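Of the protein chains in this complex, all but one are displayed in their positions.
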Amino acid sequence: MRVRWNKVVPATIAVLMLLAACTPAATQAPAAATQPPAAATEAPMADAMADLIAAAQAEGGLTTIALPHDWCNYGAVIAGFAEKYGIPVNELDPGAGSGEELEAIRANMGNPGPQAPDVVDVGLAFGPTAKDEGLFQPYMVSTWDEIPDGAKDAEGYWYGDYYGVLSLEVNTAEVANVPTEYADLLKPEYNGQIALSGDPLTSNAAILSVWAAGLATGATGVEAAQAGLEFFKQLNEAGNFVPIDGDSRTVGIGETPILIDWSYNSIANDVALAGNPDLETTVPSAGRLAGVYIQAISAYAPHPNAAKLWMEYLYSDEGQLGWASGFCYPIRFNSMVEAGSIPADMLAQLPSTEGAYFPTIDEIDAAKAVITAGWPSVVGVEVLPLP
Amino acid sequence: MGGAQRPPQLHLGNWLGVLPFFLFSGLFLIGPTLILAYRSFEGLQGGLTIDNYRQLASPGVISAYGMSIRISLTTAIIGGLFGFLLAWAVSLGKLPGPFRSGTTTFSGVASNFAGVPLAAAFIFTLGRVGVVTRIVESFGFNPYESGFSLYSFTGLTLVYLFFQIPLMVLVMLPALDGLKQDWREAAEILGATPGQYWRYVALPVLMPSILGTMILLFGNSFGAHATAYALTGGMFNLATLLIGQQISGDVLHNPGLGYAVAMGMVIIMALSILIYSILQRRSERWLG
Partner (left out) sequence: MTISAAPLPRAAEPPPTGAAAKGSRWPAWIILFVCALYFLLPLAATFYWSLRAEKGTLGFEAYRRLFADTGFLPAFSESIVNAVVAIFLSLLIIVPTAYWVRLRMPKLRPVVEFITLLPFVIPAVVLVFGIIRLYGRPPLLLTTTYESSRVLLVCVYAALSFPYMFRSVDNGLRAMDVRSLTEAALSLGANWVTVLRDVIFPNLRVALLSGALLTFAIVIGEFTIALFMAQHTLGPYMANLTRSKVYEPSAMAIVAFAITWASMGMIAYISRERKHP
């Protein structure tokens, strides 16, 4: 029988696959949209909390993603939560980027298994777009009012968790004269020593670093973004810029002895290295830029109550102090300082954020557009001719 | 013995032999690829659009493809050459037995030594404060001042070869083993020099395998992402890095575009196989 099997068989498999791929997505979306939002509770706090704890424990677990243990001391925070409520925490990729976190939510729609994240911690600019896409479910923690308005969604879909300022992480074994301002970095003595903590097209910290350098020149807003590009062009042409993804390792071995990164990472690295080698963290006064990250609960969380309990924990004094021990500024910092909840020695460890510029989401988006468009031409791939 | 050769027929019985393969790859390779294709049409606001594909024609993306192809060709050819020589050395080159098993095992390990550890190893060696760099500097010659940089096309090629060469070695060894001694002896009896033996006998026989393995090297390099990112911080314009920026990063977030770039890679790979198949058929022609 001369059926054209060599065409039919692959085609059939292809069609089946395509059907399987498309259909569930179409049937899942409407279900998610009709999920009623969890109302902010006004019932007696203690009862509501007890109910929440019971419901969370009944769910039996929490799945997190993108929480490195040494980032704002998440290690201690997660352990604290697990111990306090007896809920085991399943940690997905600690190194995931914001894009991957959101993709994980999308791909795991309808999956009750351990691959679906319950909660995410993403960059500020991702909040509105993810909310519009229906990836988050709203929840207002009991300390909601102490979160500054500019750092949360009015309807409770996402909320700032901690912030820090950009700093210079310097390996003092390799660098004799520690730079204190962005302008210093252009000096010839720092030839081949300066790096960003990532690619400005991929890393939140890196793109803010470019912007901060521009702000240091005195420009503001979107012009500062362009100024930042100019600054790095100069840095690159002077040969001071090392075009690799810097981290504690490249700083520690001296390959990129000056790194522009979040102050909390820099200080944490210094502590972890314990003098081998010695690191110094300087926060420039010109162009001091603060960055906020946000928390959110996945709209498809397999353990929604555990997720809500997690949020309650994070925004309680205990959780906030946990982040502070990782040298991050918890979002309730101002209220907590007023209430005297932060121990003096912890306060002393935090770098100064005086005069820091807290950009709004729109400002970040505008600067982002300028920098991402202009960055490839700044660094300008130097393609050495083949020998 | 043997009787008349039954000509291959495309009837159902033959399909049973390859069904497991198609079923398995359908489930785990083609399925995800189809999802990839479907999502490459997704626009930023939801809904379907071909805008992502229009963006493929932008200079940044074309340059990324060009650079990816360029580095893949370079490492495939250089890796192919050195891999072939090393494979020859430990098989037909008659080095002592332990060297062959050592090379085989080492190649197995090195073939997957990639990403951050590999980039780190080369930074330790040839970076600005690398061991070899420091040694060379002690002789008074500063490589970085003379224009060398590990963070360049040359550097990336050098690093990629670390897993390309072992791949070539491992996959070519079975082919080299199949080179029959009798042919060598027959050639010598007929008065051929070693050069002539290689040019007219050995290389033509091996060419299909060499081509096949080099397309493997090409693909391996084409799809490499972790190593490139670890070494260049994403500041090198490669297609895989572009995809990562759109899908995984903290800054840009146009997954549809990322998927479209990935589909572009699939198409380039298909074209490469087409070219390779033509070359392959020519090289097999005289083998009968």
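For the reader, a short list of remarks on this structure follows.
As written, the chain order gives the labels A and B, with residue 1 at the start of each chain.
Here is the rule we go by: contacts are C-beta pairs under 8 Å (C-beta built on N, C-alpha and C of every residue); 3 or more make two chains touch, one makes a residue touch a chain.
Only a predicted model underlies this, so the values are computations on that prediction, with no experimental measurement involved.
Considering the full assembly, B:247 is the residue among B:69, B:231 or B:247 that touches the omitted chain. From the set B:144, B:160, B:222 or B:236, the residue in touch with the chain omitted from the display is B:222, counting the whole complex.
Mapped onto chain A, the interface with the missing chain covers residues 6, 10, 17, 20-21, 24-25, 28, 63, 68-70, 90, 92-96, 100, 103-104, 106-116, 247-249, 251-253, 265, 269, 272-273, 275-277.
Touch with the hidden chain on the side of chain B covers residues 1-3, 5, 8, 10, 14, 17-18, 20-22, 24-25, 27-33, 35-36, 82, 85-86, 88-90, 92-95, 99, 101, 103-114, 116-118, 120-122, 124-125, 130-132, 161-162, 165, 167, 170-175, 177-182, 184-185, 194, 197, 208-209, 212-213, 215-216, 219-220, 222-223, 225, 240, 243-244, 247-248, 259, 262, 265-266, 268-270, 273-274, 276-277.
The definition used in the following text is that only the chains that are shown with their structure count from here on.
Chain contact summary for the complex, chain A toward chain B: residues 1, 3, 5-6, 9-10, 13-14, 16-18, 20-22, 96-100, 102-103, 122-123, 126, 129, 133, 174, 192, 195-196, 198-204, 206-207, 242-246, 249-250, 253-255, 368, 372, 376, 379, 381-384, 386-387. Touching chain A in their complex are the following residues of chain B: 10-12, 15, 19, 22-23, 26, 30-31, 34-35, 38, 46, 60, 67, 74, 120, 123-124, 127-130, 144, 147, 149, 151-154, 229-237, 241, 244-253, 255.
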